[in-house]
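Every protein chain of the complex appears in place save one, which is left out.
In this document, chain identifiers A, B and C correspond to the written order of the chains, with residue numbering beginning at 1 in each.
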Amino acid sequence: MANEERSGAAVAHAGDPFERAAAVLELTVRFAETDAMGVVHHSAYVVWFEAGRVAWMEAAQMPYAEIAAGGHHFAVTALRADYRTAARFGDRVRVVTWVERLRSRQVAFRYEVRNAAGGELLATGLSEHICVDLDGRMAKIPAAVVERLRAGARQLAQEQLA
Amino acid sequence: MANEERSGAAVAHAGDPFERAAAVLELTVRFAETDAMGVVHHSAYVVWFEAGRVAWMEAAQMPYAEIAAGGHHFAVTALRADYRTAARFGDRVRVVTWVERLRSRQVAFRYEVRNAAGGELLATGLSEHICVDLDGRMAKIPAAVVERLRAGARQLAQEQLA
Amino acid sequence: MANEERSGAAVAHAGDPFERAAAVLELTVRFAETDAMGVVHHSAYVVWFEAGRVAWMEAAQMPYAEIAAGGHHFAVTALRADYRTAARFGDRVRVVTWVERLRSRQVAFRYEVRNAAGGELLATGLSEHICVDLDGRMAKIPAAVVERLRAGARQLAQEQLA
Partner (left out) sequence: MANEERSGAAVAHAGDPFERAAAVLELTVRFAETDAMGVVHHSAYVVWFEAGRVAWMEAAQMPYAEIAAGGHHFAVTALRADYRTAARFGDRVRVVTWVERLRSRQVAFRYEVRNAAGGELLATGLSEHICVDLDGRMAKIPAAVVERLRAGARQLAQEQLA
């Protein structure tokens, strides 16, 4: 039985292709992700957001591992998370990720985390990134990477409209 | 595309039903699970082992969440891990879990973690557990839980022999 | 040799007593907190913020463990983090925490994370919390807790002005 699924499942977003191009990652809450309040610790969502953007890049045919292998990283410069409802051990959660904007040196992703069973909104998030080289210096996102991200987003958006 | 799958896929183990009843969990290495050596941090495997035994209990029709909801936990008393080959960000890994033994107050699980693509052995592990109640006191595993674990293991083993 | 120190060391903040009442927590970056970029993973700062507010409450004579023991928790409703400079394995970092506001049902903390050696700003953060009971329902912060937090902040601020 699949207990984690990635897809480009349609998510309603008005506006440009990026806003329509969402990737969906489903995962099961790990016991290690809970805390003594009996619910998922808020730091786990930050890791889920990261898994969500990795899933987005894979769905867009520009795997993050390839970018890293090429000597670049998308360093996080800002993080925002708003928590609505607590998730619990064993819950299936769905992380919906899309690109907020893509510039020559920056990229930003938005996230929605919902309970996969009932669809209840658990949290929303935003992460902003700059491109850095192996020495951690700010760098332009390689043109080929930008183009592949744009083309992937268009393709993903088209699939979702189909 | 499924990036994590659970199944009772057959794994060769001689001996009693428990040893033949393995659950398989596939997961994708998260960037947060890597460290400055550029590979997966050894503590991540401990969390994967836990996810593996949770998957085993689900495959055996005795979800751990039900045991916890009933006021009992399987507290870890011993942990063993042997590391062979490093996993890296983005790798698909397969965690194969089976029950080493089940007693009235104790249960032990064994684990094999392999690269899902090539099958290369990454790590093996063992965890030993005692049953504790909500106050953390050692307790007998509820008889109904033991029976469901045994019945589930038999069913899982039969499916794997089929 | 002390490798982690808590204190009420003076930090310049204009405004009400809360803004002058900062607690300082020093810690050493753990290898497990790094990632394959060779620097500290951004999720580690979220855990450091939490350690910082726990240190603030201890410095203010209202230990969080007491609040939790009393059946209440400060659930995180919003998180903000801005990252300036990467921290690395072994670095000594200083987490400066103060209360942004305290209401009958809400509390918010602000954080500054600096390199302890050079004082370089690594990250800033904000966390907003609501008080919840053991069932996770929103609740008023117990009056005694509010009073102890206020008295502790005043005392902490006075110590810093001394």
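Quick note on the criterion: contacts are C-beta pairs under 8 Å (C-beta built on N, C-alpha and C of every residue); 3 or more make two chains touch, one makes a residue touch a chain.
No experiment lies behind these values; they were computed from the predicted model shown.
The chain that is not drawn here is touched, among residues B:Arg30, B:Arg53, B:His73 or B:Arg148, by B:His73.
Only one residue from C:Val54, C:Leu102, C:Leu126 or C:Ala139 touches the chain missing from this view: C:Val54.
In the complete complex, the hidden chain is touched by one of A:Trp48, A:Tyr64, A:Phe89 or A:Phe109, namely A:Phe89.
Listed for chain C, the residues touching the missing chain in the whole complex are 1-7, 25, 27-28, 30-32, 47, 50-51, 54-55, 63-65, 68, 89-90.
On the side of chain A, touch with the chain left out of the figure occurs at residues 31-32, 34-36, 38-39, 41, 43, 88-89. By the touch rule set out above, chain B reaches the unshown chain at residues 36-39, 42-43, 46-47, 50, 68, 73, 75-83, 86, 132, 136.
The working rule: only the chains that are shown with their structure count from here on.
If you draw each protein chain as a dot and join the dots that touch, every dot ends up joined to every other dot.
Located most centrally within the structure is A, per distance between chain CA means and the overall CA mean. Measuring from the averaged C-alpha position of chain A to that of chain B gives a distance of 28 Å. Centre-to-centre separation between chain B and chain C, using Cα means, comes to 36 Å. Within chain A, the positions touching two or more other chains are listed as 47, 50, 68.
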